[in-house]
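Only one protein chain is missing; all other protein chains are in place.
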Amino acid sequence: MDFPLLAFSVFSTIAILGSLLVIFKKNPVSSAFALVLVFFAFAGLYALLGAHLVAALQILVYAGAIMVLFVFVIMLLNQDEPVHDLEATGVIYRVVSALTVTALGAILVRAVLASKSMTPSGALTDEKIASLGGNMKAISEQLFTDRVFHFELTSFLLLGAIVATVTLAKRKSRGEEGEV
Amino acid sequence: MTAFEPWMLLVVSILVFCIGLLGLILRKNLLVMLMSIELMLNAVNLCFVTFSKMHQLLDGHLTVLFVMTVAAAESAVGLGLVIAMFRNLRSVDSDQIQLLRD
Amino acid sequence: METSSSLSFLLTIPLLAVVISWVIPKALQRIYAIFGSALILALTVYETSGILFSSTTEAAKAYFVDQRLEWVSELGLSAGFRLDGVSAWFLVLSALTTLVAFYLRGIWYRKQPRLFVSMGFFLLFALNSAFLATDLITFYLSYEAVFIPMIFMVGVWGENQKASAVFRFFLMSFAGSILMLVAMFQLMSMHHAATGQWSSHLPDILKVVANVPVESLLWPGAGFLLAFAIKVPLVPFHGWLKEVYVNAPMPGTIWMSAILSKLGVVGVIRFVLPLFPAVIKEYQGALLAVSAVSVIYAALLAIRSNEGKTLLAYSSISHLGFVMLGLFSLSSEGSNAGVLLSVGHAVTSGMLFYLLHQVEERSGNLDLTTSKGLATAYPVLFSGLFIAVLASVSLPGTLNFGGEFLVLLNAYRASALCTILAALGVILGAVYMLRFFQRLGLGKTGTANPVDVLVKKDLSLADLLMVVLLVGIVIYGGINPGIFMKG
Amino acid sequence: MITSMILFPLAGFVINGAWSLWSARNGTRVSPRVSGSIATTAMVAAFMAAIMARAQIPATGSIEVDCFRWFSLGSLSVDFKLRLDALSSIFTLVITGVGAMIHLYSVSYMEEDEAAGKYFAYLNLFCFMMLNLVLGGTLPQVFLGWEGVGLASYLLIGFWYREEANVAAGQKAFIMNRIGDLGFLIAMFIGYKYSGSLDLTTVEKVILPAGVGTSFVLLIFLACTGKSAQLPLFTWLPDAMAGPTPVSALIHAATMVTSGVYLLARLSPVISQSATGMAVIAGIGAATALITAIIACFQRDIKKVLAYSTVSQLGFMFAACGVGAFGAGVFHVMTHAFFKALLFLAAGSVIHGLHGEQDIFKMGGLKKKLPVTFWTFTAGWAAILGLPPFSGFFSKDEILHQALVSNSGSAWLFGVLLIAAVLTAFYMTRLYRLVFFGTPRMDQAKFDHAHESPVPMALPLVLLGVLSLAGGFAGEPVHLAHPESALSTPTWVIMIVSVIAAAIGATIAFRRYSVSEVKAEPTSDVFRIDAVYSKLFGGGLGVIASASQWLEERVVQGMIRMVAAVTDLSGNMIRVLQVGSAQAYLLMMIIALVVMVFYFMKGVV
Partner (left out) sequence: MHMNEIIQTLMPWLILAAGILVTLLVSVIRVESKRPAQFSALLTLVLTGVSALQTVSLPGEAIFSGSIEISSLTRILLALFSLIGVLFVVGADRYLSKEKIHLSDYYHLLLIMILGAGIMVAAKDLVVLFIALEVMSLPAYTLAGFRRNDSRSNEAAIKYFVLGGAVGAVFLLGSAFLFGATGSTQFPAIYSWSRQSVTGSNLLFAAGHFLVIVAFLFKVAAAPFHFWKPDVYEGAPTPVTGLMSTLVAVASFVTLVRLIHLPALDSTGWEVYAASIKTTIRVLAVASLVVGSLVIITQKNLKRLFAYSSISQSGYLMLGVLASLQPGHGIAPVLIYLFGYVFAAVGLFVLLSQSEPRGDTGVELVDLTGLVRRSPLRTALWSVLLFSMAGMPFTVGFFTKYFIFISSVGSGETPLVVLAAMCAVVSAYAYLRPIGLMVMRDADPGAAQWGGGFWSQLVVVVSVILVVFLGLMPNAMIQYLKGIPLIH
């Protein structure tokens, strides 16, 4: 077994099992930690694909920022206790959900397998990227040339998210009544 | 044993996506539901990167950067909504919010 | 040769009347409505006199007017109108009916009289526009516009069950008319496919339709026919009628029975017959049969009716069955006879409902199961009613006779069986109309009446004047029915 | 002259009608004398005009007066025109002549009535319509008269409309007539289809294909059975006696009911084309004559007896037409008009004298009390029995003769008619005997109050008595109208047989009712025809109408309700999915997505 395959096997097993843990763990905190596990596994997979920048950001943004946010909120809302919500749903509901999602998965897998024999449309092989100064440099260049509009738009997304979060989370303000 | 090929990752990503979706459908805890959404977005990210690799392009990587930002923003707003709900209902259970129905 | 301004004039005058009605004081609304509609009637007769009083159809043709105004050029929509031997009479009829309806006294002059009068004039406008339209969409719009005042009529001044009546009326009619609209779209698409231009002008469409195979015209034809079958109505599309007639205030009933039902008649003459001759020809037997069944079936229901308005409602269906029989005989004679009978039915049913209202005012209800014997107390009123009844049973010498006779005469050439079946309606008509008259007027004065039944006065002079006018038309039309046939 | 003939009654109608309406509105009364005089004057004037017009008719042919174009459509044009020839002339004379007398009679008869003005208006309207019927130059115009007299008949039967029974009788008459009218209407369509015109002159001459001809004849005859009260549509006539007696005399004996004979005679060239049709007419006529004669024997009401008698006599006329002897039929119309009008008026006089008593078993011994009535009634009685030289003798004899000897005649027909004649003699004599002879069977007070009618009533009686006596000698002009059926010399045998028949009937009746104590016989509707009809048609119509009502309420309205209910139900069923749980929504959407994406991809590959 060569290294990529081994790495793939390990990381993807962790990812899948972790995902299952996320959704089947009774305690939200456990779920959160399982999610961190998944994020790390994904970072590994990205690295396997040579996407180093993405792998790094995966750790920084997801595991570092988003997860902290989650854990923070869990703690804020005192949700670090096991919940038995899964059992609250009916058996039929659960079976139907599982079957449906399985069917969807099958269809989607069938679709992605169609790409096995695909011809690459680009020419940025690993060597080419290396000659451009590495993954990070190549990406950054594109980010500030072709994708500069995306970038600027993202700033408004964040602005919107800030305003939205502030609106939702702030306490009572003028013009508003009622106990918060 | 065959060698590693990128399409295998596609299958993994679909699986994770579906697990996320299943979690979203099955779990009643809003926080876990938000995590499930994160799972789904992550799966898509993996998909993008894999396709990028297969196409020998970097577009996928760039896309992932933006998706991460969006995911972060979305989580923030989602958690904000959960907090607002918790203030009113003292619960983060989605079964508590079934007032609006026919 | 008249200028086309006469058409615009005929259409704008009722609209003007609508506007004016909002500045007239409430107390004067009735006077205004009566004089306004009388003036419009006079103007209509004057403007169309060239057609109305010319001795032959050929002579009348010199006065036919076509007019087309651009409207939504992007969609090929225009406002197309045509004044001819058919529409001229229906214009007069709608003005006359409006006068009759306005003439009635009732709650509508006490409760929101302004709305009533303005809606009446608006109805007149919409009707005139529909009768004149030669553009598919213009026709459709006018046809729908007629709903608005009718909904108000029933909704505001109607009886107990008004809401359900309005909805049933509206939904059934709307279902028909919207399918007609789809059929219009099909025709317009055919025109577009053939010429690359959008147009909804009837002459344009006619040119194209001539080259279209029958099979493709089947569904459009069905769409039109269905709309008109609901409007007229023909059995079995009459489900809305009774409830609406009974629950509408009397002016509404008069409008509906006398003139609204004629929209379907005009529609068939104007659109169905020229556009789909081959389709109609193919299904002529079925159409004649439906008409004949309408005659008989509605007459049987009328026989079973125990309420004055209900009975007259069914009798309306029965008479209109005759009209449709004439139209579907597919001869110009048959159509002309249909127009004649339409005029006859309009005047007669207007008169019947007018007098029925007088009866209702005096006896409090129109229940036919309790004996009334009111003729003793109100001889003049009941003489008028009797003449209306006679006209309704198409006694020779009245306006209806010529129409019914000629309809049957022409239908006989198309289908003897259907004609004989329909002619049975003549007998049944006598059965229910005589019963109607007997129950209200004859026999001993009933005990079921309110105490003050016999205290009220017989017809006032003003009412008498209206009755005399209508009787005059009925008799004159009986003597000289040819004047109504200029199609 | 012809035009003025019909305008006089019209004028009378308009004047009297307007006047009575106006006074009704103001609550005042119309003077019966004045309005009666107006009406009578109008009729006398019309009679004069009829006589003068009669003089103007050329030997063969007719006078036509075009009044105006009634209506025209396509190739059809119908004029309003009057046509007077020998046939119509007889009818006009009878209508205006007998009519004038009955108007005169009515002036006195209706003196007490509040609504006399209306009565005279209606009577004039009737005469106007009747004249239209016989003078009409086109079929629609005849139809106008045809329905018009029906209307007048309806109005006059139900004249005393406060009684439900009268109104019902009027309605029955109108509706049964309408059934017949339907035949007329469709016959017109056939005529138009084959001749292209509705002018009588054209339609008369039209040659119809065999089957069509028969249906044409039968349809026309259907019209006649309605108007002239033949089987099967005769039951309205006895009920029609609900009207004032002069009305019965004029409309339901002398004129209107004979218009069927007029129509057949008028269309005789077409009618004769169909042997089947003719046979049916003859058969129905004879059957009617017999059956109604039997029924007449069981009646107690004086007017009912006469009514059934009228139907029976009309049967004779149709039998004559059926064997091709239109002339004989028309001749009998005339003589019948004289004696039956006389009989009715005399009966009216009796009723008037007894203040409304109509039961013959409550009469008797009135010979002395009502001499003029008695003697004139005797003339009528003799005439209907066919005793020579009274008018009925000639016409009836002619009919019997033709029934035997004409091409389409037969011994059967003759036999049936002869029995009918015997029965006629029986029931008429029964009536005659019970009313005028024997001991009075009513209260003494009533008998004492019985009085002879005043002069205006007596005068028409006398005049009609004279006509009943002498009318038979006017046979010649009748046959001018139908030269093809010229009066054949009556063979002595038939004459004697018919007289003997009458004598037998009369004798039996005289004997039977001569006993001092007459036992009152119950009225009997022998064949229960009325009951059967009301079951069959009344019930049948009821059933059909109920079926329609059921259809309407269950199916038509039911469909509408069902559409509404189904719409509502399906709306609510879809609504069930709206459970309120976001995750359930997600699941449903994913299911939809799976299904759709599956089919989409399957379709694509």
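The first chain written gets the first letter, and so on, giving A, B, C and D; residue counts start at 1 in each chain.
One rule holds in what follows: a contact is a pair of C-beta atoms (placed from the backbone, for glycine too) under 8 Å apart; a residue touches a chain by one contact, two chains touch by 3 or more.
Model, not experiment: these values are computed from the prediction.
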Displayed partners of the chain not shown (whole complex): A, B, C, D
For chain B, the residues touching the chain missing from this view: 10, 17, 20-21, 24, 30, 33-34, 37, 40-41, 43-44, 47-48, 50-52, 54-55, 57, 59-60, 62-63, 66-67, 70, 73-74, 77-78, 80-82, 84-85, 87-89, 94, 97-102
Residues belonging to chain C that touch the chain removed from view: 71-75, 140-141, 144-145, 152, 155-156, 158, 162-163, 166-167, 170-171, 174-175, 178-179, 181-182, 185-186, 188-189, 192-193, 219
Interface residues of chain D (partner: the chain not displayed): 567-568, 570-572, 574-575, 577-578, 580, 582-586, 588-589, 592-593, 596-597, 599-601, 603-605
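Just so it is clear, only the chains that are shown with their structure count from here on.
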Of B-D and C-D, pair with higher C-beta contact tally: C-D
Chain B and chain C, separation of their C-alpha mean positions in angstrom: 66
Between chain D and chain B, distance of the C-alpha-averaged centres to the nearest whole Å: 96
Rounded Å distance between chain A and chain D, as computed from the means of their C-alpha atoms: 102
Residues of chain D touching at least two other chains: 587, 590
Interface hub residues of chain C, defined as touching at least two other chains: none
Of chain B, residues touching chain D in the complex: 21, 24-26, 28, 33, 94-95, 97-102
Complex contacts: residues of chain C adjacent to chain D: 168, 172, 235-236, 238-240, 297, 300-301, 303-304, 331-333, 336-337, 371, 373, 375-376, 379-380, 383, 390, 395-397, 401-402, 405-406, 408-409, 412-413, 416, 419-420, 423-424, 426-427, 430-431, 434-435, 438, 441-445, 458-459, 479-482, 485
Chain B-facing residues of chain A, complex: 1-2, 4-5, 7-8, 12, 15-16, 19-20, 22-23, 25, 28, 31-32, 35, 38-39, 42, 45-46, 48-51, 53-54, 57-58, 61-62, 65-66, 69-70, 73-74, 76-77, 79, 83, 85-86, 88-89, 94, 97-98, 101-102, 104-105, 108-109, 112-113, 115-116, 118, 120-125, 128-129, 135, 138-139, 142-143, 147, 150, 154, 157-158, 160-162, 164-165, 167-169, 180
